[in-house]
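To start, I am sharing the structure in question, which I have written as C-alpha cells.
Only a single protein chain was left out; the remaining protein chains are all shown in position.
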Amino acid sequence: MPVMRVKFGPQHPISGHLCLALDVDGDVVVNIEPDIGYTHRGLEKIAENRNYVQAVPPLERANIVDSVHMVLGYVEAVEELMGVEVPERAKFIRVIMAEMSRIASHLYWLCLMAVAVGLETMLMWPINDRELLLDLFEMYTGARITHSFFIPGGVRRDLPQGFKEQTFRALSYLEQRLGDYDRMLYQSYTFKIRTQGVGKLKPQEAIKLGLVGPSIRGSGVKVDVRKDEPYAAYDQLEFTVPTGKVGDSYDRSVVRLREMEQSISLIRQALERLPSGPIKAPAPSSAPKGETYSRVESARGELGYYLVGDGTTRPYRLKISSPSFRNLPAMGYLSKNVPFADIPVILWSLDLWPLDMDR
Amino acid sequence: MQLWQLWQSGYLTELFIKVIIFPGLVHISLVVLLAVWFERKVNARIHLRVGPYHVGPVMGFFQPIADFVKLIGKELIVPEKAHKLLYKTAPISALALSTLSFAFIPFGVIGSEMSLPFIPFHLSPGEYWVVYYSNISLLIVILLFSVRPFIIIAAGWACRSKYCTVGALRTAFQLLAYEVPLLVAIVGVVMVAGSFDLVAIIESQSSIWHGVFQPLGLAVFFVAMMAEVSRRPFDLPHAEQELVYGWATEYPGVLYGCFMMAEYVDLYLGAVLMTALFLGGWLGPAFLPPIAWFLLKAGIIVCIVTLLRGVFPRVRIDQLLDAGWTYLIPLALIQVLIILGLAHVAPGLLGLA
Partner (left out) sequence: MSSIVKPLKVVLEHFPKRTFTVFHPYEALKLPERSRGGIQLDMEKCTGCGVCAYICPNVAIELVTRGEKRYPKLDYGRCCFCALCVDYCPRKALKTTPVHELAEFSRAELEYPPERLAQPPQITKPKPAPRRKIVSIKKIDQRGVSHH
C-alpha cells in the first residue's frame, strides 16, 4: 500500500487543539509532522500592554488547567525585578495553592490518558474528584479555575474560616481515590500491555532532546526546580521527587500518580506549619530597568519567565518558555515506525497541552 | 384458491405472529431498546452519574427511541466520490443480515395448546417457537455470521475516504481472524450433541448443560463472540479515539442508526447462541415457562457484556490478533481433545448413550 497522509487534525477527539500530520503505511506510522499554532493568542504581546498587576488575568489563561503556576512564575519574576520580599504567610499560601493546582492538573491528565487508551470510566471518576479541589478554590478565591490570585507582593486575600478542616477532609478522600485509580487503571492488564514498552526513552536521549517535567523523570533523570532552585517556601518542606526506571509510557504515568501523593503530603505540611502575619507586602507600581529569569515547576515541567523592565509601569518584554513546547520534539522522535494505535498513548503520556505550546 | 387454503389452515397467521411479533422484528426491536437503555444506565452507575432520566415513564426508558427519531431527521450527505449503490444499501443489508439469523433459532417449546378467537390459528404442544425449522440450523446461522465481515468491508470501502479504508481493513483482520476460535469452540458441542440441529443440541442438554463440562469452550466462545461483535475491550472497528469512527465515519443520520442497531442485534444474537449452545437453552425448573428461561439466560449474558464496557481499556490490533492465534485456538483444541477423551472414558457423564 502506498503511504497515506492522515491528519490528526485540530478537530479530532483525542488530539486537543493540536494538528499532527502522520504518514501511515498500512498500520505503521512512518513519520510525523506537528503543526501547532491553532490557539496562539499573543499573550506575550498582551503582557507588554498591561501593567504588572493587570497582566495577571490574561497570563493565567495560557494554561488554564494549571493556572496557578502560570501566575506564580510571572509574579516571582516581577518581585525579583522590583526587589520585593514576600512575607512568610504568603509564601506558604502560594505553596498550598500551587500543589492543589498540580493535583487538579494531573487529575485532568488522567482523564485524557484514559480516553486515549479507551476507558471512559477513568474519564468520569477523576473529573468528579477534581470538583472537590475546585470547590476548595471557590471557597477561598471565589473562582474555580481562573483565580488570578497572586499579585506582586503577596496574595490578594486571606484564608477563610473552615478552610483547613474542609481541605483535610478532601485530602483524605483523595488519597483513598488514588488507591482506587491504582487498582483500576495501573494494575489493569489491558492498560499495562497498551503502555509498557511504548515510547521508550533512554536517559541520555531524554537529556539530549531537552525534555522537562514528568516526561524526563519517567526515564530516571532527577530534575525538579523545586529541589534545584527552591522558591516560595519549598526549602522548608519535606518531599521526594519520584522517578521511573524504564522510560516508557507506563513509567511516565506512574510518576504522575506518585507526584499526586507527594502533593497531598506537601499540602498537609504547609497547612500545619502556616505562620501568621501579613499576606501582602507593598510593591511599587513601576519596575526599575533590568532583566530577570524565574523558573517554577508546573505540572507539565519547568516553566520559565524572562522579564525585561524599563523603568515604566509596563514591561518592555516578557517571554514565556513553556514545558509543552519543549517536550514537543520528543513526539516526533518517539513516533518513528510505531503502530497507529500507539500515537494517542505517546501523545498523552508526554502531556502536550496545545494551549501551553502556543500561548 | 391457494391463499384461502393457507389462511384456513392457520399458516398465514402463524407466520405473521412468528415473523413480526415473536421471535421476530418486534421482539428484536424491544430487546435492542432494552439493551441500549441498560447499557447506558449501567455504565452511568459505574461512572457515578445518572444516565438518561427525563424521556420516558421510568428513568429515561424511551431515550433510545428519541435518539433514533433524531437520527432519522438528519440530512443525508452522500460523499461525492462514494460508490452510491454500496453506500446506500450497506447499512440496510447489515441490519437485514443480522436479523435474518433469528429466523433459524428456536426460542422455546410450546407447552400447551394455543389458539386465537375468530382467526384460524392453532399451535399444538411439542412444536417450537422458530420461524423456519431445519435440521442444519446451526450451520445456517454460522454461515450468516460469517458473511458479516464482507458487508462491513464493503461499507468501509464505499466511502473512498482515508479514515474509512483504514478502519475497514482493521475490521477485516479482526473479524476474519476470530471466526476460527468461534468455530472450534462449537466443535465440542456438536460432537456431544451429535447433530447441527439447534433443537437437538438443546434437547441433549437435558441431563447436564454443555457449559459444565466444557468450561474452556465456554470461555473461548465468550471471548470470540465479544470480538466478533466488536464490544469493548475489542471494539477497534470503531475506535473513536484514533480514527474518528472507523469504517462508519462517513455515514450520516439514519444510515448510522442502522449500523448501530445492527451492532446491538449482533450482540443479542451472540448471547442467544451462547445460551442455546452452552447454557441449556430453554431447559430449567418448571415454575417458569421455557421461553422465559431462554430470555432470562440470554438477558444475563447481555448484561454481563454491557457491564464489561466500563472496566477494561481497549487492546491494540496486533495484540488482539496475537491473543487470538496464540491462546484461543489452542485452548479450544484442548477442549475438543478433552471431550473426545471423556466420551470414551465416561460417556454417561456427558449424557451420551
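The letters A and B name the chains in turn, as written, and every chain counts its residues from 1.
The criterion applied here is as follows: contacts are C-beta pairs under 8 Å (C-beta built on N, C-alpha and C of every residue); 3 or more make two chains touch, one makes a residue touch a chain.
Computed from a predicted structure; not experimentally measured.
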Legend entry - Contact set of the excluded chain (shown chains only): A, B
Inset, instruction - Among A:Ala170, A:Leu201, A:Val254 or A:Ile320, single out the residue that touches the unshown chain. - result: A:Ala170
Inset, instruction - Based on the whole complex, identify which of B:Val50, B:Ile72, B:Val147 or B:Ile334 touches the chain you can't see. - result: B:Val50
Inset, instruction - Check each of A:Leu132, A:Val212 or A:Ile346 against the chain that is not shown and name the one that touches it. - result: A:Leu132
Legend entry - Hidden partner chain, residues of chain B it touches: 45-46, 48-50, 54, 307, 310-312
Legend entry - Footprint left on chain A by the chain that the document does not show: 50, 53-58, 121, 128-129, 131-132, 135, 138-143, 146, 148, 156-157, 160, 166, 169-170, 172-173, 176, 180, 183-185, 187-189, 192
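Criterion: only the chains that are shown with their structure count from here on.
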Inset, instruction - Report the inter-chain centroid distance for chain A and chain B in whole angstrom, where each centroid is the mean of the CA atoms. - result: 47
Legend entry - chain B to chain A touching residues, read off their complex: 43, 46-49, 162-163, 166, 169-170, 232-233, 235-236, 239-242, 244, 310-319
Legend entry - Parts of chain A lying in touch with chain B, wherever the complex brings them together: 4, 6, 12-14, 24, 26-27, 114-121, 123-125, 128, 185, 188-191, 193-194, 339-344
